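With one protein chain held back, the other chains of the complex are shown just where they sit.
Right, chain A next:
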Amino acid sequence: NATTSESVSKKKGKTKKVKRKVKHDEAPVQEMEQAEGEETEKKSESGPCFPPTFSVSEIKNKQRRHSMFLKLKEEKRKQKLELKKKKKKERKALGDKAPPKEVPKTIENQRIYDETTVNPEDEEVAFDEGTDEFSAYFNRLTNPKVLITTSDRPRGRTVRFCEQLATVIPHAHVYYRRGLALKRVIPQCVSRGFTYLMVINEDRKVPNGLVLCHLPDGPTAHFKVSNVRLRKEMKRRGKDPTEHVPEVILNNFTTRLGHSIGRMFAALFPHDPQFVGRQVATFHNQRDFIFFRFHRYIFKNEKKVGIQELGPRFTLKLRSLQKGTFDSKFGEYEWVHKRHEMDSSRRKFHL
């Protein structure tokens, strides 16, 4: 019986997540009839006449079932509110002696501790970072110069995205791809003094991938791009960004891999931000997704800030980090996202 009622509800296509109680309803036919009979007593909600193994999904009549379910939900909600009120009262009554508020469990709270989390005092990691491919930038020996291009024959959205990115990143130049091979483009970029090559990949008229290659011989990161919002699609946005160098905020890049990626983003922008411009680019990492936002801020007084979002917004997810410049066939990968191995736990993140 249970299975038939389930299949019935499934066939109807209703996503009625009937909150089945623990007691599985192995109800025989007569119980159902009984239940049907009790239907008439809709008014008495607490239904002492219902047998204990009764469940709402057994009612064959769709409308009645729906109304029963709504009643059930209403009841539950009332109970929940009552409980809440009671707790609040108790808390108020206890005053200072009240136990501390329980912190709800979130996936970020429950994150599995990653052993590669960088300890700020670690010498070895500090040395590693001090002498890696970005050391030239972080020692102020080079200034960033970015070349932005796309996959071959980009459509309007991608083209506009590239133009907007070029306004957000200082010293960025957009070039049309013309079907050139990246391996040939890279030595030319190096000879012209570029430090970054950014290739936006497009699929079905929408940008969906980003290859960020640090130029002299640096790592290449391949990201999946999603949720691209161009300037005209943004609500309540400010005027176009100016030429001032923005500040950069990198949030939550804690692991070793996160550090490498964070440094990659940091090296896109020149060192000294021009605070006159009051512009800030944020790369916020949460659950392995990197959210890019570009804002203009203004301090109204010591404590209050107003922000206006300008510029494009997009989300990135790291797919692979390859050592050396772009060479997807013969290059050595430092990190590759392997879905079946790495995504098996909902609380394990890598960045």
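Convention: a residue touches a chain if its C-beta (ideal position, glycine included) is under 8 Å from a C-beta of that chain, and two chains touch if they have at least 3 such contacts; residues count from 1.
What we mean here is this: contacts and distances are computed from a predicted model.
One chain of the assembly is not displayed; among "Integrator complex subunit 14", "V-type proton ATPase subunit a", "Very-long-chain (3R)-3-hydroxyacyl-CoA dehydratase" or "WD repeat-containing protein 74", its UniProt protein name is "WD repeat-containing protein 74". Looking at A:111, A:224, A:244 or A:323, the residue that reaches the missing chain in the full complex is A:323.
Across the interface with the omitted chain, chain A contributes residues 115-116, 121-125, 127-128, 131, 256, 323, 329-336, 338, 341-342.
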